[in-house]
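Here's the structure, in structure tokens; my notes come after.
One chain of protein is taken out of this complex; the other chains stay put.
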């Protein structure tokens, strides 16, 4: 930890800070410059650092406090040394193969879901997405089919050989959702819902943690750390766009975060170009860019008739468009040394 | 609702959109311009509008869909016509008087809390703040004293004649917190935790809803609408800063939102200059600006010894500083025609 | 300067960085922690620091470089010790009195300008604003009356006893504008137009430097440093809102920056609530908040008939509204110990 003292601060203030640091178990090393004094502090107890920084920042004469070790542990790259591969009932995420997740934004009916599931499975998708419990900005939006939707997802997955991912929003429904889904999705609005993070940390079902729309990369990794610290290390991250001033796209999909995460964490990273752009015509190009930048998978909203989708039709592609996209992604995957399974098997 | 069609879209597309609008119960009125066609649609069912916009945006040939009625109802200014005044056990919020809420970021001990409570009460504060359950970016930070902290808050409030506000983070603890607190605070990270919003909507305890750090004003009002739609209309809003690119302050306190809300909603608005700036030296000037802009109250972090606060010492002021600030705020309140009760009564 | 080395970096890397620092004239002081090494460096030549940070950041094994002295000098608080007061032909800016600048966004005609000037002068304004050369997002917008507008401004100022401020956008017109105006305004889009900053640095006419809509406080002060380093120290800053995700207001007026600047710089600070909010109804409350937070003056767009203004009518108030606002601001000024001259003299 580095404590930067204000210019003109007195000896007493340097002494007070140093003493407090020593109380906290640090070895203290002040550097007296011409204009400013800087105090280097090494040691200290791992778990108390975050709070110590907070405290010292308020001290008289302190200008800034800089923590030089990463505040997360279980999700850090160093913890594993190599990338994690999650085994979702035989589907590997984080390995050589790029995994496709596809399906409707919202489960609307058996027909809609089963038709989509059948065709995306044939096109090469491995995981079926679909919302049963939906987080909605407005209380007057359709909030999803709930348990009925979960049952349809499980049955569609079983019938077409797909694993299932769906969002869990309620701490009291984690168990219920885990009964029907293979992956629990934590949505962007809940990335810092610590109550929910702790609850899925207690689960043994894999979790996909979406980036908060305003979360810094470090905050996102700390949210993942909550889940890991709870005992569930089967975590993948999902970049889904951040909020910026640009109104043309719904969010700004931050692909540099995908590249950055590969040096910060061992967790696999998925990209959601549907939420990330909010525009149907940008999904294909951003999917290709995601594969090129190193994503381990994509999650795409696909609907048999997006113009009649209950939700998010504007960011859903048709099943045909999904089928057409697959060989394009396969070509990029090949160009970056990854594997990608397309309808060949059909 | 206005549907803007893309330049060069065909008659068929205008027809399809119009037909769908009629199915949804709208009266349709297309305007054919030289470059573009625009479809005006009036009527439609109140609660289906939000989803309809979403759907139509994805239609072939549609460039944009603009909803021209506000998507919220119970919290809209028009619903009441005049400003709401909340009665918190005799303390009125939203009336002529500007109400001060003060206390430590985190309840640390009986001594710390009681000393603070006693002195802020004498200085004119009406409501005691203090965190018992704390939302922390890191799982390794101190997470609060929990139930023990709630008991101390209630006792301190009772002893010094203060009402109590504290954060509730867990849907399963809403009842417990409501037993000890007079106002339930929903924190910035939970502004879109709809599970929690619905739960406090079931409660009859007043709620203070903090603005999400990345929430647009409309999203904030829609979050309040969740609570109101659940049956709890005793809501106040709290501006606490938004996330921007500026690193000097922890957040950017958006005082124009406070002014804007006075024409959009009947709900009272509180300002939190501690969270809003993250810097002790900015609390006094931003408190004064908040009163000048029309806030109904302030919530300020006060600590007997901020340099030893467990959390957020950097944004807490000393009790002395709080006492000194009070007459300054009283002067501003007078200048804008509001009342403000200072230690005079003591 | 603090150089934070990456975890696991070798001795050679620490040596390379240390050697380079010594070449640059620093005294080097490495601190070896358990996880990381940190190098403290004191001394170094003032003017080379900014570039040195840039260079070292790219070194192998370097994680971060932190400059602990402020990168600006002439505009820093310490340079003067106390606040600067600018004397604009007898109107003092930065002293006890809060100075009002008012006038139309754009000079449109003699009638419009003279009517406005006469009445804002009577209401207590000291400085007349008005655009002669206008920066426009679109090349098809009205670009201002140019020289003709400058002449009208000077004449209106002379006749009604007002000093004149107007924007200069072209390096080749600095002299021309300085001939007619008492203060040169640098607009938000030109805050980092270094060519123009150097040009006005050569002038002896006072300058008002508006904050770039995306400028951090430090970048803003560095832009002011360009002007000061050129020899023109008669500078005032103008907060006019920053760009954020919030669409309700045109910009987010950052009043905490005004408070922050009082500890960072000796320069006076003006607030522009017209540009800052883009909404007529927010100008009065944000003006009051600006005075409360410590602004040295306000610059407000006033138009005899905003509904027919060529530009920015939406953020202009009527002359009547300006007259009504003045006593309100006087009351706030009194409450914060500042003076404010209203129509009393009339």
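Order of writing sets the chain letters: A, B and C. Residues in each chain are counted from 1.
By our rule, a contact is a pair of C-beta atoms (placed from the backbone, for glycine too) under 8 Å apart; a residue touches a chain by one contact, two chains touch by 3 or more.
These figures come from a predicted structure and were not determined experimentally.
Of the residues C:128, C:153, C:269 or C:309, I need the one that contacts the missing chain.
Residue touching the absent chain, from the options given: C:309.
Identify the residue among A:242, A:267 or A:299 that touches the chain left out of the display.
Residue touching the chain left out of view: A:242.
Could you tell which one of C:32, C:59, C:79 or C:114 touches the chain left off the display?
Here the residue in touch with the unshown chain is C:59.
Any idea which of A:291, A:310 or A:325 touches the chain not displayed?
For the chain that is not drawn, the touching residue is A:291.
Spell out, residue by residue, where the missing chain touches chain A.
Residues 214, 216-218, 242, 244-249, 252-260, 262-263, 276-277, 279, 281-282, 285-286, 288-294, 328, 331-332, 334-336 of chain A touch the chain that is not shown.
Which residue numbers on chain B touch the omitted chain?
Those residues of chain B that touch the unshown chain are 2, 4, 7, 29, 31-36, 38, 40, 42-43, 63-64, 66, 68-69, 78, 243-245, 247.
Please output the residues of chain C touching the missing chain, sorted low to high.
16, 20, 46-51, 54-55, 57-60, 71-72, 135-142, 169-172, 189-190, 192-196, 212-214, 219, 222, 225-226, 229, 243, 280, 306-316
Everything below uses one rule, namely that only the chains that are shown with their structure count from here on.
Using mean Cα positions, find the chain sitting nearest the overall protein centre.
Of all chains shown, the one whose C-alpha centre lies nearest the global C-alpha mean is B.
Can you check whether chain B and chain C touch via the same residue numbers (shared by over half) or via different ones?
The interface of chain B with chain C is built from mostly shared positions.
Averaged over CA atoms, how far is the centre of chain A from the centre of chain C? Could you give it in whole Å?
From the centre of chain A to the centre of chain C is 39 Å.
How far is the middle of chain A from the middle of chain B, if each middle is the mean of its Cα atoms, in Å?
One centre to the other, that is 27 Å.
Would you kindly tell me how far, in whole Å, the mean C-alpha position of chain C lies from that of chain B?
31
Multi-chain contacts only, two chains or more: what residues does chain B have there?
In chain B, 214 touch at least two other chains.
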